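Scroll down for the structure; my scribbles are underneath it.
Certain chains of the assembly are absent from this excerpt, and the rest are unmoved.
Letters A and B mark the chains as written, and numbering starts fresh at 1 in each.
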Amino acid sequence: MHDRLLLRLELEDLNTAYAAALDEGELDGWPALFTAACTYRIVPRDNFERGLPLALMHCESRGMLEDRVASLRRASVYAPRALRHLISGVRVLRSDGGVVHATANYAVLQTLSDHETTLFNTGRYLDELVREDGALLFRQRLVIFDSVLVPGSLVYPL
Amino acid sequence: MPIRPWPAGELTRVPFWLYTDADVYAREQQRVFGGPTWCYVGLAAEVPGRGDFKRTQIGDKPVVLVRDEHGALHVVANRCAHRGVQFCQRDSGTAREFICPYHQWTYDLRGALRAVPLRKGLRGQGGMPADFRMADHGLERMAVAERHGVVFAAALDGGAPALEDYLGPAMLGLFDRVFDGRQLTLLGHMRQRIKSNWKFMFENIKDPYHASLLHVFLVTFGLFRADQPSAVVMDATGRHAALISRRAEQPASTATAEMRSFQADFRLHDPRLLDPLREFPGEATVVMQTLWPNLIVQQQSNTLATRQLVTRGPDAFDLIWTFFGYADDDAAMTARRLRQANLMGPAGLVSVDDSEMMEFSHAGLAPAPEAAAVLELGGHDVADTDHMITETAIRGFYRYYREVMGL
């Protein structure tokens, strides 16, 4: 129980670092929270529930995460926006063979310049984590979002 | 009768009130989406089994696409014939009949009314009058056409031509290039709400000019570039069109010099993202087809999708992306398609540019209804071309649109 509690608290710190990287524009820090061989996918609830494999972002390695970040900076054209993550309900599902399975709820609030802040996206994370050099890293983060409908564009990772 | 006078300049000007006016929008619902036109409603692979259904929309109008117990496809309005309830509330599923929850009027999968509870009353009291005929109270039904797994609907008895004639030989050929009769596999959906008028989406896909300039990703990695062999093809009316292009290993050129979007030093950490495999006959590596009034067929390298437009008032529309492959794809091809899907959709490395641009357009022109777009690239006429430096397909679209709309 005590170990499990410490693990939850450590996961909370990791999620906080994850949110900070995205919210404060420190995007380079974002791939660093993943293992080199990793999966990151953003999936609408309906595809997930019906077992359809399509994802809005579909990264199969840390390299692909870095390519996303580079494209965001160099290739894509979009209106400036500020994001704010609220992550709660971090929960260890199970931990076996050195792999931690965890989940959390999130909401992402978006502000476009001279617009009011809006509720952009909500959902849950389904994670697998492993420890490398003492630090927990995401081996897999699956983002399952509640709405099938994205308001406008999904520019930044969730 | 014209709602407002069209500005001088004819085919090369599009007045900005066309994108925001409520009367224009209402007329579009009647004449564009309600006319004798084949509107895309889905893939047969989305409703593979008997009784499988999915909800969708034609313009503003909610409908249900369903496969009956004999395997035939039907499209009915999602509106109970009794008192208007949107009876189908699940996005997709399997049904043996449609039961409206309010009073349980029950329809078969063809939309015919089959049961009205307490219709004969109880103990001689109440119920439907003697002259009530079940046959008069079915769901509103639509004509359905399927070709190689793609399903369209049109107003019943509205006088729509055969789907093949509606598309015309050039468009049919390109349609059959992707929908070649093989079984399709559904990979999944993406859906986004874009705060701009729906017509911008067609303009965007009929506009090869922007692709060479806006999309750093396409240009840098040679997926679509002004200096590649290409063509713009239309049907006889101009309502449908296709942009066709061929990926080539061209070096930086005089053309790329004019393209700020070419970034010679941009390299991928994981090049699997762009690992296209030729799979269609002929030279073309990209064919983007726009089919009046609500469908885009996307073939960009190995990423295949239909994009369906659903109007949400003059100031917004939903774009529904349905990605697919073929039943004979191997695992590597499926993986390739899913990876390349990173370029498309609400989070697409390429298509985010477009959805943003449509919103910038709408925001820019809405306060200036009396100003107008300038469509002079490639001349003033409407004609097929074998290059990309033209807005001819947009001119063709509006020429036909004005005819339909009486504008």
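As a working rule, a contact is a pair of C-beta atoms (placed from the backbone, for glycine too) under 8 Å apart; a residue touches a chain by one contact, two chains touch by 3 or more.
Everything quoted here is computed from the prediction, not taken from an experiment.
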Seminar exercise, completed: Stoichiometry of the whole complex per this structure file is A x3, B x3
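Going forward, only the chains that are shown with their structure count from here on.
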Problem set entry | Approximate Å spacing (C-alpha centroids) for the pair chain A, chain B | 31
Exercise. Given the complex with chain B, which residues does chain A contribute to the contact?
Worked result: 42, 44, 46-47, 50, 52-64, 66-68, 70-71, 74-79, 148-155
Exercise. In the complex of these two chains, what residues of chain B are touching chain A?
Worked result: 91-92, 186-195, 214-217, 220, 263, 266, 268-270, 272-273, 318, 323, 334, 338-339, 341-342, 345-347, 349, 352-353, 355-357, 359-360
